[in-house]
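A single structure is presented below for examination.
Yeah, one chain of the complex is gone here, protein chain that is, but the others are all in their spots.
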Amino acid sequence: MSAEIQNRLTALGITLPQLAAPLANYVPFTISGNTLYISGQLPSKDGQVMKGLLGDNTSVEQGQEAARLCAINIIAQASAALGGDLGRVVRCLRLGGFVASTQSFFDQPKVINGASDLIVAVFADAGKHARAAVGVSALPLGAAVEVDAIFEIK
Amino acid sequence: MSAEIQNRLTALGITLPQLAAPLANYVPFTISGNTLYISGQLPSKDGQVMKGLLGDNTSVEQGQEAARLCAINIIAQASAALGGDLGRVVRCLRLGGFVASTQSFFDQPKVINGASDLIVAVFADAGKHARAAVGVSALPLGAAVEVDAIFEIK
Partner (left out) sequence: MSAEIQNRLTALGITLPQLAAPLANYVPFTISGNTLYISGQLPSKDGQVMKGLLGDNTSVEQGQEAARLCAINIIAQASAALGGDLGRVVRCLRLGGFVASTQSFFDQPKVINGASDLIVAVFADAGKHARAAVGVSALPLGAAVEVDAIFEIK
């Protein structure tokens, strides 16, 4: 990992988790040439998933924290994909943000900013990504947010 | 921009809007090699977003118009990404279409045709794209439709 990125993670108080591989016929990431695809990550921390439904039992601030946890897990998966060397990230190309939402909750962008802000805090300009943010009816394990990602790597 | 594409836009009565950059840590587009990723675009026009929920307060025809506005914004972002030269578009590879839908609205393909038809009207065969169309519970700002895109460029 480049020292600069590690320094930023340290300054943010983030220790990348060791994530278990999915118990299924899919994998946390795939690489094709210079493109790294990261599977949808849930807002899990210490084995607990942040559950919730925006517009009902979950505030925008809680949703942002959930999105931030998704982004930490994305970075952890990217690190695993790159043998621990996050300095190989050229650019975060795209985040796909899914927010568990009632029919009357319309602040998905604010929620997913929790992920976008962290990616840019860690990767600086290389973290600036295209994005889609949508409200979905439900997410795995009752999660409030799910985020997937595509990176350009070297 | 290639004259041919400009002529088609003119014939369709479309003036590409000047879009503001998002006030956040994401960007309207990223480029990796020959691939251009466009962020999810809302059906905005003159600062107003077409709101709605298909199956409830919004007709298929209104949804199609919303999807068409999303596609105009996609083309405007592609133009910005390519320094105004839409002749650099080799192919529209994929559209992702999200339609704010009740549980009993199943005409997402008809709605997203509003975007697909415009992309092909502007780019002709180079506009023929792969696509996914799904119904979501809610979209940013109460939008009826959101569409993102991937292009091959030269």
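Per-chain residue numbering starts at 1, and chain names A and B are given in the order in which the chains are listed.
Please note the rule applied: a contact is a pair of C-beta atoms (placed from the backbone, for glycine too) under 8 Å apart; a residue touches a chain by one contact, two chains touch by 3 or more.
Just so it is clear, the model here is predicted, and its values are computed rather than measured.
Summary of contacts with the chain left out: across A:L12, A:V27 or A:A124, the touching residue is A:V27. Against the chain not displayed here, subunit A makes contact via residues 22, 24-30, 32-33, 35, 37-40, 53, 96, 98, 100, 102, 136-143, 146, 148. Interface residues of subunit B facing the missing partner chain: 34-35, 55, 90-95, 101-109, 113, 116-117, 119-120, 127-137, 150, 152.
We adopt the following convention: only the chains that are shown with their structure count from here on.
Centre to centre, using the average C-alpha position, subunit A and subunit B are separated by 25 Å.
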